[in-house]
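Take a look at the structure set out below.
A protein chain is absent from this complex, but the other protein chains hold their places.
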Amino acid sequence: MSEIIVSASDVMRTFMISAGVFRAKRPLHAVNGVTLDIRRGEVLAIVGESGCGKTTLAKLLLGLLPPSGGDIRLDGRPVMTIPRLEMAGLVQPIFQDPYSSLNPRKSVGAIITLPLVVQKDQDPSTWRRRAEEMMALVGLPPRLYNNFPNQLSGGQRQRVAIARALINRPEVVICDEPTSALDVSVQSQILNLLQDLRGELNLTYIIISHNLAVVEHMATRVAVMYLGRIVELAETDQLFKAPKHPYTMALLESVLTPDPSLGIPDTHLGAAYPNPVDPPSGCTFHPRCAQVMAHCSVQAPKRVPVEGGHVECHLFDANLGKEKAIA
Amino acid sequence: MGMIGKAGVPTASEILEPSSASLMRKRIFGHYGLMIGIGSLLVIFAIALLAPMLAPFDPLDQELSRKLIPPIWSGSAKATWVYPLGTDGLGRDYLSRLIYGSQISLLIGFSAMLISGVIGTTLGVLAGYFGGRVDMVVNFIITTRLSMPVVLVALAVVSLVGNSLWIVIWVLGLLIWDRFAVVVRSSTLQVRNLDYVAAAQAIGCSKMRIIFSEIMPNIMNNLIVVATVEMAHAIILEAALSFLGLGVQPPAPSWGLMISEGKGLMFFHPWLIGIPGAALFVLILAINLMGDGVRDVTAPENRN
Partner (left out) sequence: MENHILNVRNLTVDIPLPSGMLHAVQGLSFHVDRGETLAIVGESGCGKSLTSLAIMGLLPKKAIRTADLLELAGEDILNATESRMSDIRGSLMGMIFQEPMTSLNPAYTIGNQLIETMRRHRPVSVDEARDRAVFLLEKVGITAARSRLTQYPHQLSGGLRQRVMIAMTLMCGPDLIIADEPTTALDVTIQAQILLLLAELQKEFDMGLILITHDLGVVARVADRVAVMYAGQVVEEGSATQVFGRPTHPYTQGLLDCIPIPGKTERGKHLGSIPGIVPSLVGNLSGCRFADRCQHAMTDCSAADVGFRPASEVGHAYRCLLTPEQSAQNAAKLGAA
């Protein structure tokens, strides 16, 4: 299972943000040098606070946005060279809010068969049957085929969105906060469904979430993003048992498990999330870091390979100590 | 109601989710304004269609011997049921002219609205969907158009090119698309950022398909509202142009022209402008009632 399905190397995406009518536009590096290999069949979670660039990364991987720099390969081919329809057959998204991800003017059947229509599927006589099979697979009763989204509950809508994403059997599914808009009891149903479908259809998941409990439950590997970079990448067990990056530690501490014997954690993160247009110097995390050192504000940390992934932090950079000693 | 919705409790409309079709029917038939508007519009439309059968006389038939017969409610001895709305200064039957005039008003309203709708919607969708440079160009075109006074430009063009019914229609159609463009642009912008458009892109839909099957159906209600407003606008403008003598040419029985022809005799025979004026008023009111109704029925959360 070590075959690489998605490979990103030093991917950048910059937006020009206007600061005001008479001010020059300023660059916002939403994704700022992401290197990542995703293996076939794994569940990779990308976690981070809002504004860290995880949604932009998802759009880059979907081919909906061209990267400003770097290279994204899908099955070994550069993403931007893959024709639109072929790309659609390989990667599909599932969105956060099932209330805005379904066209309110279309019936459930029309929504689920649209991918077949668009792909000019050879056999229109089978569309309805295949859509109903897909509905059964995601747990939707076939009588809903002619219903409209506003007649469905949030959980049912999310199932329709999943059916639409999977009907052409994609290789990779990017789930952007797939359950955060849903109620607790519905969330568990959708997570269970995603687990089952992954086994049945041999899917590779990229789960974008800020809910670390969900991530821990679903993912095999976790990438922690901060201001457009992956600051730590590790196997899930490794990351939750022995987090390396101080930011990962703070994130893990802030998970509120329903245990009344524990109080409210103090994450010591202090200051708010920095403005991505104006990121701090050196290590971008240094103003909030509990273990900040003198050179953190000057020098950006290098990527240090560790078991099962990497970490970007001066605490783990063995060479830095030496360099300092020489200087 | 908005308050509860925001607080995370389902709003009444969410609780009442079963069968949106029957709900919609209920809302349509419960909306008196909409029903009155559609009703009166249908009546006027039927009158226009059946004009040859309904009109007692040829609207162009002059007979100076029977000129300026007052309508029957005037109480004048000259009033007669043969000419229930009287006759004009050239002795033409006013009722017949009014009936045939509805044809001209509706034709101009519909055609000008269609022309301006196609132009404005195209520009608006392009600007809203593609954004960036396209948006800048479209905005420039809209601003240019807004800086031109409609009536003056229409007067200039008509006096240069000459005037016929179709020239008036084209001039109006080419001039009043701005509201279409502005409204369609902003609603496209809203819909464009919804997840279902991103989902359609990810499925591999072409831009054309996204615009026509994902965006257009969801801005349709706004489009209908603007269409009714612009139809009324075109009808009024035609009346104004005709009144100024640069619209529909005599002896055609346009309501605007009827007012214009009656203005000289206004003080002695006020019904000459009162009758076509009232007809115009009823038509515009019906169209606007329908537009408001459509807005209320399709977007109940925007009421109040």
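Order of writing sets the labels: A and B. Residues in every chain begin at 1.
Here is the rule we go by: a residue touches a chain if its C-beta (ideal position, glycine included) is under 8 Å from a C-beta of that chain, and two chains touch if they have at least 3 such contacts.
Bear in mind the structure is a predicted one, so any value in this text is a computation, not a measurement.
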item: Among A:L61, A:I207 or A:A250, residue touching the chain not depicted; value: A:A250
item: Touch with the omitted chain, as defined above, among A:L212, A:M225 or A:V311; value: A:L212
item: Residue numbers in chain A that touch the chain omitted from display; value: 49-50, 153-154, 183-185, 187-189, 191-192, 195, 210-214, 216-218, 236, 240, 250-251, 253-267, 269, 272-273
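In this text, only the chains that are shown with their structure count from here on.
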item: Centre distance in Å when chain A and chain B are each reduced to the mean of their C-alpha atoms; value: 49
item: Complex interface listing, chain B residues touching chain A; value: 17-20, 194-196, 198-206, 209, 213-214, 217-218
item: Touch list for chain A against partner chain B, complex; value: 62, 64, 84-85, 87-89, 91-93, 95-97, 100-106, 114-115, 118-119, 148, 150-151, 161, 164-165
